[in-house]
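The structure appears right after this line, and notes come after that.
For this depiction, one protein chain was excluded, whereas all remaining protein chains were kept in their positions.
Chains: A and B, in written order; residue numbering restarts at 1 for each.
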Amino acid sequence: MPTSLSLKELSKKEELFSPGHRLCSGCGAPIVVKMVLLAAQYPVIAANATGCLEVSSCISEYTAWKIPWIHSAFANAAATISGIETMYRSLKKQGKIKERIKFIAFGGDGGTYDIGFQSLSGAMERGHDMIYICYDNGAYMNTGIQRSSATPFGADTTTCPAGTEIPGKLQQRKDLTRIMAAHGIPYVAQASPSHWPDLMKKVRKALDIKGPKFLNIIAPCNRGWRSQTNDAIRLSRLAVETCYWPLYEIEDGITKVTFTPKDKKDLMRFLKPQGRFKHMFTSENEWMLIAAQAQVDENWARLLQDQENTAPPLGQPENLNWQ
Amino acid sequence: MKTWKEVTPGAVITEPGSSRKFKTGSWRAFRPRWIPENCIQCLLCWIYCPDMAIKVKDSKRGEFDYDYCKGCGLCALECPGKKGNKAIVMEEVGK
Partner (left out) sequence: MHRKIAATGNEAVANAMRIANPDVCGAYPITPATEIMQRFTSFVSNGQVNTEMVLAESEHSAMSACIGAAAAGGRVATATSSQGLAFMWEMLFIASGLRLPIVMGVANRALSAPINIHGDHSDAMGARDCGWIQLFSENAQEAFDNMLQAFRIAEHMDVRLPVMVGMDGFITSHSIQTMEWIDDETASKFIGEYKAVSPMLDIKHPVSYGPLILTDMYMEYRKAHEHVMSGVPKAVLEVAKEFEKISGRSYGLLEKYKLDDAEVAIVVMSSAAGTTKEVVDQFRENGVKAGVLKPRLFRPFPYAEIREALKHVKAVAVLDRADCFGGSHGPLYLDIAAAMYQSAERPLIINKIFGLGGRDYMPVHAENVLKELVQIAKDGKINSAKEYIGVRE
């Protein structure tokens, strides 16, 4: 029986991610990892793409991980875990392993949306029984806050700085969650550490499903976001409440919003506390706030429409099994 | 420090959780103080702490683990407290 999703019960679980890691004070990534590992109802093995989480959690002779873990390179967390999962299947088939083990790949948005995209797509397509978890902090943070395709519109980064000619990132974010859903994999979801029961339920659901799963989790970075050291949870909550980071899941093609804010807040509430957007709060850049809000609204409306379009007919949804 | 003869093959680390040997508490500029009278034992501080720096025993939180607490202040901000009184306050180190 998996531990019930109450903090009191979860607090009795063995810690699988140890303190002493070198992630920045107030970083969102270790919160995400901790929650994922607390939720996991099976033994897990993880592969990790190069990035903040990887270098800070395993350095020199110190490792924060109390599960088997591997970092091999930047572009290949998904390919690496594919190999591990395949070895598990091979040895299990040969009767050399009896335990039930689950496989997780961790990658930042850099190692997932961009350089790791190919290997992620390949792994998902091949149908490995794994879950890929992206901790999305919206830029290549580890190398000093360079833009990624996950960086929000308008953000100031070190490779698209907000200058007099070019006011920050001019492309809209890549919607990786929907791209992953388009792979036809059995489960895809977005989550936030601010809404930890929702996050944990999604992790558990994913781990119970056989096949490739993808979880995109927002992980605020106070350095890159130029925000306060203490507001990682507050900002991820605002991300959800402004519908910048909607919480939803797509299971076997059926979209379900798992949290609907009672009052959808203006995107500005999420942007204002972050220094990386401060150049947008001028009269000449007002168009950027309007464009950003419009995109968030469009995405949210589309999400609600998808939910309506894919809702199963009255009664139980089809029990579709992945292979 | 280890000589080349003593390092592990492939730099594989065989001691899980060995990061505990590295005390990040020295990073602090602000230090949290727990006020038990205002604590409703919701454990939100525990779940939100990025550094696993809140000791919990028998489902109840106890003192901070100052060996690792980096003083980020997340716990203090998220603490619901009792009747508007926070159970965690951040105090500047050295003051």
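Here is the rule we use: contacts are C-beta pairs under 8 Å (C-beta built on N, C-alpha and C of every residue); 3 or more make two chains touch, one makes a residue touch a chain.
This one's a predicted model, so the numbers in the text were calculated from it and none came from an experiment.
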Exercise for review: Touching the absent chain in the whole complex: find that residue among A:Cys27, A:Ala40 or A:Ala79.
Suggested key: A:Ala79
Practice item. Can you work out which residue in A:Ser6, A:Gln118 or A:Thr158 touches the chain that's missing from view? Key: A:Gln118
Study note, to complete from the structure: Contacts from chain A to the absent chain lie at residues 43, 45, 47, 54-55, 58-63, 65-73, 75-76, 78-84, 86-91, 93-94, 97, 99, 101, 118-119, 121-123, 125-126
Exercise for review: Kindly note down the residues of chain B that lie in touch with the hidden chain.
Suggested key: 1-5, 7, 9-14, 16
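Basically, only the chains that are shown with their structure count from here on.
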Study note, to complete from the structure: Expressed in whole Å, how far the mean CA point of chain A lies from that of chain B is 24
Check your understanding: Residues of chain A touching chain B in their complex?
Key -> 7-12, 15, 17-31, 34-35, 38, 57-58, 61-67, 193, 196, 228-234
Review point. Which residues, counting only chain B, touch chain A once they are in their complex?
Key: 13, 15-24, 27-28, 42-44, 46-53, 56, 59, 65, 67-68, 70-74, 76-78, 90
